[in-house]
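The complex appears here minus one protein chain, its other protein chains still in place.
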Amino acid sequence: MASIGPNEIFFLLQGLKWTVALTLIGFIGGGVFGLLVALARTADHKLARRITAGYIAVFQGTPLLMQLFVVYYGVALIGLDIDAWLAVAIAFTLHASAFLGEIWRGGIQAVPKGQTEAAKALGLHYPSIMKDVILPQAFKIALPATIGFLVQLIKGTSLAAIVGFVELSRAGQIVSNQTFRPLTVFALVGLIYFLICWPLSLWGARQEARLQTASR
Amino acid sequence: MPQSDSAHAPLIALEGVGKWYGSYHALKNVNLTVRKGEKIVLCGPSGSGKSTLIRCINHLEEIQEGSITVEGTRLTDSGRSIDAVRREVGMVFQSFNLFPHKTIMENCILAPMRVKGMEKAKAEAVARTYLERVRILDQADKYPAQLSGGQQQRAAIARALCMEPKAMLFDEPTSALDPEMVKEVLDTMIGLARDGMTMICVTHEMGFARQVADRVVFMASGEIIEEGEPEIFFRNPQHQRTRAFLGEILAHH
Amino acid sequence: MPQSDSAHAPLIALEGVGKWYGSYHALKNVNLTVRKGEKIVLCGPSGSGKSTLIRCINHLEEIQEGSITVEGTRLTDSGRSIDAVRREVGMVFQSFNLFPHKTIMENCILAPMRVKGMEKAKAEAVARTYLERVRILDQADKYPAQLSGGQQQRAAIARALCMEPKAMLFDEPTSALDPEMVKEVLDTMIGLARDGMTMICVTHEMGFARQVADRVVFMASGEIIEEGEPEIFFRNPQHQRTRAFLGEILAHH
Amino acid sequence: MAYNLDFSVVIDRLPELLIACAATIGLAIAGMALATVIGVLGVIARRSTIKPLRAAVIAFVEIIRNTPFLVQIFFVFFALPQIGLRLNPTATAIIALALNGGAYAIEIIRGGVDAIPKGQVEAGLALGLHKAQIFRHIILKPALRTVYPSLTSQFIMLTLTTSVCTSIAAFELTSVAQKIEADTFRSFEVYFSITLLYLVISGLMMGVFGLISRLSFNYPVK
Partner (left out) sequence: ASLADAKARGKVIIGIQGDNAPWGFVNSSGVQDGLDADIGKAFAESLGLKAEFVPLAVANRIPALMTGKVDVLFATMGMTAERAKTIQYSKPYAGNVLSVYGPKDKKIGSYADLAGIKVGVPKSSAMDTALTAGAGSTASILRFDDDAANIQALLSGQVEAIGGNQFYGDRLDAAAKGKYEAKFDLTTLYNGAGTRPGEKDWNEAINTFLDKIKANGELKTIYAKWMKRDVPPFPEQLPDIPFTVK
């Protein structure tokens, strides 16, 4: 039976590497598709709004654990043989795009209507109205919530263990199974998560405070 | 050339315009023609449909009946006719609606670059001309929030002018301003009027109406009740509702 | 009994009151006495400290110098003196500050029940009396958002009256109201004044001041500059600043 | 693919799954109720004049919000016995959910309280009400109304988080699903089905939240 030494710590840090990688994949993929979801959710097209509303409801209404599972094995079941990485990337992208889409929809809708009207009156078209006028303001409004979700996502990557990723939590579980000190190991794992998430949370809170003073 | 032919033809023409918000009948059989260079002041009680009327002209609202024609282009739901009309018609809002994340200069060059495909240097030169004209060129690099209300409204006017429209629509451009700032904006508008800009202006500033309007149009309950030259309109309104309305405004001022 | 003895003693007395917001000196050596039944109108330019003054009287703000005495109780930082004073003094704000989640009746009975421990039935009976008096008894079961501004302000007055205070403080009670509603609130206040309520009222409604005030107090830069009976005060102000101020208000009205 | 989906195992054990759904809903509701209480008390503590109390609340909120729930529930289950507090899995799950949800609730409700106009408090003070009375009668309800949408979406997340309670052997939907999966090796069928069940549960919750809102925040605002 091993004790917790440098080897084990190093093993945890190896797991951390995957945690970070998974987070980035989810955040970037989710960011790109989340933008599309947000745009569809605020579009004039009724069907587009309906479909994205349903999409968001499904992904916000089921545990991430199940989403990972269903995507990972469901995709394989319909005969597509895809790499684990790709499957996880798809699952996190779907998950994150639903959440980010909803957050950014809120941001878009919080931009005063007069902004769109002024842009239209100037003759601008939809892509330019969105890119030049609405989205920059919407992102600023939604920044704190976006950071909040990022923290959520970091913690959520622990569930990628179900498809065999040895990220931080799973690494912790493995070390705990070798050392039989689950408490110490999980305290350590918790501390590592805290050290990553906390600065982000603080940054988010600062942005929020700044936004509030700006709107006063 | 048709251009010179139409010099005396109406620049903006509304014929039998009807507009509903759901089941609410907001504009009823509105007929209005505005010739090139004409200045129209639109007044009427709150809720009478003044904003709705001018918002229909550049298709911020759709109409359900009648037709709106701007410079010979009939405004339909087609993207092309909307684009054509919006290019000819500038609009200034009560609440300025400057883009807060862009400097005044950036506010001014956005549409010329994106809509007209103008080069940045050219767009900036144009913007400088109009910012100079509304006398806030020195504020060009500030953000809207750093300006006073009067300056912001003048910036909004300059932004609309940068598209070099043939006509300008104003929706109560001074009513969100502190009293000290009303004058600077009105002066800017008077200057524009002097230079021959075609204008439709919703306002209750009767001094302004007297000074620059060719015609005052009075609306109530979605209808145009009466119109006429300012002197005649103010001295001798024909309708009971116009008289009641004028009595009320003048009492306040 | 001390009660009858003090009938001519001041109900509210401020002596050498000094108040700072951080390093900003908001009230400077303010002396003011208000006898029972007296009606004081407080006026002065924006930022002169009028609100600060009346907010100090019921300890919404702390003072750093001098003393404030209400009905013989000297206002210190002790909870007991603050409670005592607040029970004797009602306050009405510019923005009404009704509790949006409670009906008008519930707004009125909250403090009598929680502060005085009154029974619900009793509190409601009291509330009905005062709602009747401000003539909105028929609105008792509505929520604030369902009332017009004037009705809301009258409800706020009734709520304060339900505590049966010895004096009432008003901080620009009509300035957030649409012009049509100002009169109904002023009439209510005139009625109160007639019934002998002691009042300190910050207002620029000079007609009201003329009609009910025993004394008009003029403040500027945190100081009381001058005070006097309304007729004398308006006709013949002693100080240059008072004259300038009155000139300005009267020009607007 | 040779694999044939066969949902008969799920259908055979539907009664068991429905009981598990009820258990999940039970955990969620207990967690939410306690989280709301923790949220309100936490906000009061954060506004108190006692500095260590405020600091403790802040530390609590930050620790909970920045660590995974799995780690938290492990601690409640394995570490508390060392100080003599031994809770069964269900109690552990409820407490962990309540602490986790409570930390978020504190932040959310605090936002609502901060958004109450100062004039409301001043009106209360001027009427002679005390701080506690003002909080209870004037601030609390409008504050909860303002934050109700955020609070309920946090509670939906809490409901979904109950699935992690399987780690400490609590009885709920995921644990039963895993058991059925272990017995039969019918992984796809089981996981597809419970994903659907979770969707139904969260849909139900949202319906109930809407109803509660209509019943308890029925006053008009402008």
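Structural remarks
For clarity, chains are labelled A, B, C and D in written order, and residue numbers in each chain start from 1.
In this text, contacts are C-beta pairs under 8 Å (C-beta built on N, C-alpha and C of every residue); 3 or more make two chains touch, one makes a residue touch a chain.
Model, not experiment: these values are computed from the prediction.
Taking every chain of the complex into account, the omitted one touches A, D. Considering the full assembly, A:Gln173 is the residue among A:Thr23, A:Gln67, A:Gln137 or A:Gln173 that touches the omitted chain. Across A:Ala84, A:Ala110 or A:Leu195, the single residue that touches the chain missing here is A:Ala84. For chain D, the list of residues touching the undisplayed chain reads 1-3, 74, 77-78, 81-82, 86, 88-89, 166-169, 175, 178-179, 181-188. Hidden from this view is one chain, which touches chain A at 1-2, 7-8, 10-11, 14, 69, 72-73, 76-77, 81, 84, 161-164, 166, 170, 173-178, 180, 182-183.
Simple rule for what comes next: only the chains that are shown with their structure count from here on.
Looking at the partners of chain A and chain C together, the chains they share are D. Rounded to whole angstrom units, the spacing between the C-alpha centres of chain B and chain D is 53.
With centres defined as mean CA coordinates, chain B is found 45 Å away from chain A.
Remark: chain C and chain D have CA centroids separated by 46 Å (rounded to whole angstrom). For chain C, the set of residues touching two or more other chains is empty. Chain contact topology: the protein chains form an open path, each linked only to its neighbours in the line. By the touch criterion stated above, chain D contacts chain C in their complex at residues 117, 119-120, 122-123, 125-129, 133, 137-138, 141-142, 145, 217, 219-222. Here chain B touches chain A in the complex through residues 58, 60, 83, 86-87, 89-91, 93, 95, 97-101, 110-111, 114-115, 156, 159-160, 163, going by the rule given at the top. Taken together, the chain A residues at the contact with chain D in this complex read 57-58, 60-67, 69-70, 73-74, 77-79, 151, 155, 158, 169, 182-183, 186-187, 189-190, 193-194, 197-198, 201.
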